[in-house]
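The next block holds one structure in the form of structure tokens; read it before the comments.
Missing here: one protein chain of the complex. Every other protein chain is in place.
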Amino acid sequence: MSKFFFKGGLVLENPFPAKEIDLIRIPLPDRVILPMQQRIGEQAKPCISVGDHVLTGQVIATIDDDRCAPVHASISGTVVAIDNQVMAHQSGLEALCVTIESDGEDEWMDNSVACTENYDFCTPDTIYNKIRTSGIVGMGGAGFPTHTKVQFAEGCHTLIVNATECEPGIMCDDALMQAYPTKVIRGIEVLLHICGAEKAIIAIEDDKKESIELLRKFCKNERITIEALPTKYTSGAEKILVKSLLGIEIPSGGYASDVGVLCQNVGTLVAIFDAVVENRPLISRVVTVTGSAVREPKNFQVRLGASYDYVLGFADIKEGDNNIRMAGMMMGVDLVGSDYSISKNTNCIFVNQVEEKIPAQECIRCGMCNTVCPVDLLPQQLYWYSKSSNIEKALDYNLMDCIECGCCSHVCPSKIPLVDYYQFAKALNRQQTKEKDLTDNARERFEFREFRLERNKKERGEMMEAKKKALKEKMAKDKVQKEAIAAAQERVALAKTAKESENAS
Amino acid sequence: MFDAVSTLSMLALFLGLVLGYAAIRYKVEGNPLVDQIDAILPQTQCGQCDFPGCRPYAEAIASGEAEINQCPPGGQDGVDALAELLDVDTLPLNAEHGETKPKRIAVVDEEVCIGCTLCIQACPVDAFVGSSKVMTQVIASECTGCDLCLPVCPVDCIDMVEVKLTINTFVPNVLELANV
Partner (left out) sequence: MQVKVMSTNLVMRHVIYALILGVGAQVYFFGLSVLVQMTLAVVTALAAEALVLRMRGMQIAPSLRDGSAALTAILLAIAVPSIAPWWIIVLGVLFAIVFGKQLFGGLGNNPFNPAMLGYAFLLISYPLQMTQWPSEFQGVLAIFEFSGIDVLTGATNLDYAKTQLMLGESIGMLTFESASQMWINLGFLLGGLYLLLRRIIFWHIPVSLIIGLALMSGILYLIDPANFSSPVFHLINGATMLAAFFIATDPVSASTTPLGRLIYGFAIGVIIIIIRVFGGYPDAVAFAVLLMNITVPLIDYYTQPKVFGK
């Protein structure tokens, strides 16, 4: 057993190996559609209007809260639309996007304000701000805003560079490392400068021999080591990676920063280098195009927002009915049609020939899924509870710890799409929690309103009582006075009549 | 025979004492059933059930005065949940009380509002911000969609807008998952 062994997971063969891994830079697209909704967090708000002329690298959408990243124009040209477009998501729902029509010039915005090329002399705060304003998110597919992650990892002791690319078929990280090994190393050095970690480990699967060789050749920094891990699916999942490299288990519900580790995808590090040293915000990424309908898998450096059809036009695709799948064969999303755009987390497009879908059979409780789960869950139990929408029990069985890797679905003899059930259960849980919060809030406000009205009524009643009493007292006082005056007047009148009768006699 | 009678009587006495003690020692204040029913109700406070709020309706259900199928915002799912809680057969939603509509939020047309504050007074959860002769608007996160502000507005400037599904709130249909 190698020292990087982890339980569960699957040894999978790359179904579409490429003869050689190279990175092809394709020409500028004619139009780009940039989504405002990043994967996590609130939507960014466009800060330009239809008809504006924008430059490459110009900020076109800003963010209020710190949990998302701003959006930059990936080409120069005119903003032709700010409207809803279909997103590459299983729901097929739309979200707000900015469409820019290229002017062919690719004129760059001057982002050298707050220059950080000599980052060694800049404070970590300055570099952190540069990362934050450059729109960098995790390039491994999760899309978590990098600046947020770096902020939480202040004071961490180890930086792990995730170059494993464990999902079979995807080779974009491999292509990136072979094309820009020095950028990778220098990106790591920038990040080490900010977070203050003692060391950095580049974790890479042992089937990427050329990349390992190149990185070893160009790495002269003693703080950076390169570890080759056995090729096994889910070796690149953050929790698993931290466990197999450092032997630390991230607590359930926690993050790597809780145990003093910062984990970043190698593509993110190249983006950090580009932003900090070359003043270029995140406006392009590497996309692998592969699949059963692709004659030769290729990797393209694409501007963000280019349409899938544009990118696929540069690949050699077989004729016929083909399916598009975004991201990998294990964790990917099957899409209807191909009218989507490359976003910050589109690492791969699978183009597969249409195959007959095998309908799922009943679960025979064989337990194969239990044996391959890398996070030691019981997928079978989660399946039964998710299927009957029993979210409480599913949470009891640690539904939220599921990394949705798809190992369980892959080995199921009945071909049940298990991960779909867990995604459903998680979405239902989100919905139910939100609803419960809303109803609790509504109940509280209603009860307070009742209390307030009661209180007002009571106060008014008391006030009326007090006024009445005061009036009565006043009236009583008045009455007493009047009686005194009347008595005095009577006395005077009596005295007068007595005097008159005296005078008369 | 005397043995049998005395044995059973002693048993009955003993069990009676135990139950009596338990009834006093473990007595629960208030009526937890009403709380449980109220926890299932959607807290829209709309009054479509013919009661002035969700808690009065919950109390009516607990005392047997009302049926469980009078709440349209809770939908058929709510009726089923109440049936399960009370261990009775479920009923179809009573259409006389209204129909279940998708979640809607009230929005005031700011150009038309005259600041009469009638809507502020009508709202059961105080979801309006405004004052006399000042423009009033709805706090979207507090609005339960109960529709009580619609009839009182003298210039009819309140619209009910449906809450759209977003990628973050989308829930797939579990019944369609297996027919891949």
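Per-chain numbering from 1; labels A and B assigned in written order.
To be clear about the criterion, contacts are C-beta pairs under 8 Å (C-beta built on N, C-alpha and C of every residue); 3 or more make two chains touch, one makes a residue touch a chain.
Keep in mind that what you see is a predicted model, and the values were worked out from it rather than measured.
Visitor: With touch defined as in the header, list the contact partners of the absent chain among those displayed.
Guide: A
Visitor: Please pick, from A:R132, A:K183, A:K208 or A:K239, the residue that touches the omitted chain in the full complex.
Guide: A:K239
Visitor: Just to verify: which one of A:T133, A:T158, A:Q381 or A:Q423 makes contact with the chain not shown?
Guide: A:Q381
Visitor: With respect to the chain omitted from the figure, which of A:C363, A:L395 or A:A427 is a touching residue?
Guide: Going through A:C363, A:L395 or A:A427 one by one, A:C363 is the residue touching the chain not shown.
Visitor: Kindly state which of the options A:N84, A:T225, A:T371 or A:T433 is in contact with the chain not pictured.
Guide: A:T371
Visitor: Can you list where chain A touches the absent chain?
Guide: Interface with the chain not displayed, on the chain A side: 7-11, 239, 243, 249-254, 359, 361-368, 370-372, 374-378, 380-381, 397-398, 401, 410-411, 413-415.
Here is the rule we use: only the chains that are shown with their structure count from here on.
Visitor: Distance from the CA centroid of chain A to that of chain B, rounded to the nearest Å?
Guide: Computed value for the inter-centroid distance: 34 Å.
Visitor: Considering only the defined contacts, which chain A positions touch chain B in the complex?
Guide: Touching chain B from chain A are residues 37, 87, 89-91, 93, 95, 357-360, 386-387, 389, 415-417, 420-421, 423-424, 427-428, 430-431, 434, 438-443, 445-450.
Visitor: For chain B, which residues count as touching chain A in their complex?
Guide: 38, 41-45, 53-55, 124-127, 141-142, 144, 165-172, 174, 177-180
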